[in-house]
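Structure incoming, see below.
Here the complex is missing a single protein chain, while all its other protein chains stay put.
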Amino acid sequence: MFPVINTDYCKGCNLCVEVCPKAVFVQGKNITSRGYFSPVVVYKERCTDYSLKKGERILCEICWLTCPEHAIEYEVE
Amino acid sequence: MEFFEFYRKDRWPHQFCPGCGLGTIMNTMYKAFNDLKMDINKTVFVSGIGCTGRVPGYINADSVHTTHGRALAFATGIKLARPDLNVIVISGDGDLFAIGGNHIIHAARRNIDIKVIAVNNATYGLTGGQLAPTTPYNMITTTSPYGNREYPFALADLVAAAGANYVARWTTAHPNQLVNSLKQAFTTRGFSFVEVVSQCPVNFGRRNKMGDPVFHLRWIKEHAIPISKVSFDVKTPYEILDLNTKGIYIIGELVRRNRPVYGEALSEEEEESVPME
Partner (left out) sequence: MLTPGRYFLSGNVATAEAALLAGCRFYAGYPITPSSELMEHMSGRIENEGGVFIQTEDEISAIAAVIGAAMTGTKSMTATSGPGFSLMQENLGYAAMTETPIVIVDVMRGGPSTGQVTVVAQGDVLQARFGSHGDYETIVLAPNSVQELFDLTIKAFNLSIMFRNPVILLSDAELAHMTEKITVPEKIDLVGFNDIEIEGIPKFTPLGIGGKLAITGLTHNEKGYPITTDVQVHRKLVTRIVNKITKNEPIISDVEIINPEADTLIVSYGISSRAAYPVIKKHKDVGLFRPRTLWPFPESKFKEITKNKRIIVVEMNLRGYGLEVERVGRKYGAKDFEYINLIGGEVPKPYQIEEVL
């Protein structure tokens, strides 16, 4: 599983870049259709690298919880 | 319940600034509500004036956006007329504690069964960033250009002293703990109060060299001390006010108790009082 940013909603605040414990996001340089610089999901393999229980790969969901615009969704590989 | 069953999709994206803590709080409210499987048709959201006051307008439920500071008074009327409804008040620090200070301490005193989510961004955000009763000492706002000369409230401690049954303080940098605290608040009988310290980068952070939402969130995270790491007894107000003045927040669950709730019989003897004719 990895996060996907919906650029129709993203306002480029970069909080996802800040809070992700695995540094999956990086600040972006491309402008979206709404005029914001939305971050880019660069290291998607690091997501669900986060395992609370040994051997089980689950989402921490902190980017989803923090994103003020509800612009993040998860997709399966 | 899907996210866009809880929130009105025809009003999305919302009007809040990029990086506003309210968006995070909206996510946590949805998660807490959904995990508890609460009935949205039996819930009424009441708010006052301010950016936080606009949040219930985005929720796909009965929402009452009232006059400045009086959210708790309206909520009292709604709850007493329909005690079976869940009444949740979502409002800001200026609305609830400056103009509405009287109403919140009385609601806490009565211990009426209302849940309050107070979003504390240390300023009056919607009107442009004026100083609020929660602005830390010496910080710059539009009405304190040379530094705030006033000393701030410690909101959660004030409500705890007035008599609430559940009081907690968290920040938007602690969303998971906030979700659990909201779940606890929604299921506690009596007055439940959760204060959320939130970032306002555009109207507060920007004037204090924290204009980037990331910097303001970092500032909040650095200034939040969990209650377990505090060396003094949290019940003494003096040290808390000193810390508050510098903008340091003690986060955690401050109070969890079981005082009698307004309108519920204390015991069988008290139920049989005979009113005057």
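Letters A and B mark the chains as written, and numbering starts fresh at 1 in each.
Going forward, a residue touches a chain if its C-beta (ideal position, glycine included) is under 8 Å from a C-beta of that chain, and two chains touch if they have at least 3 such contacts.
Treat the numbers as computed from the prediction; the structure is a model and nothing was measured.
Across the entire complex, contacts from the unshown chain go to B. Which of B:11, B:209 or B:259 touches the hidden chain is settled by the complete complex: it is B:11. Here one chain is not drawn; of B:30, B:74 or B:186, the residue touching it is B:74. Taking the complete complex into account, residues 11, 41-42, 44, 46, 54, 57, 60-67, 70, 72-78, 80-82, 84-85, 102-103, 106, 275-277 of subunit B touch the chain not shown.
By definition in this document, only the chains that are shown with their structure count from here on.
One inter-chain figure worth recording: subunit A and subunit B are separated by 28 Å, centre to centre, where each centre is the mean of the chain's CA atoms.
Residues 3, 7, 12-14, 16-24, 26-28, 31, 172-173, 175-176, 179, 201, 212-214, 217-218 of subunit B are the ones touching subunit A in the complex.
Against subunit B, the residues of subunit A that register as touching in their complex are 8-9, 11-15, 17-19, 36, 62, 64-70.
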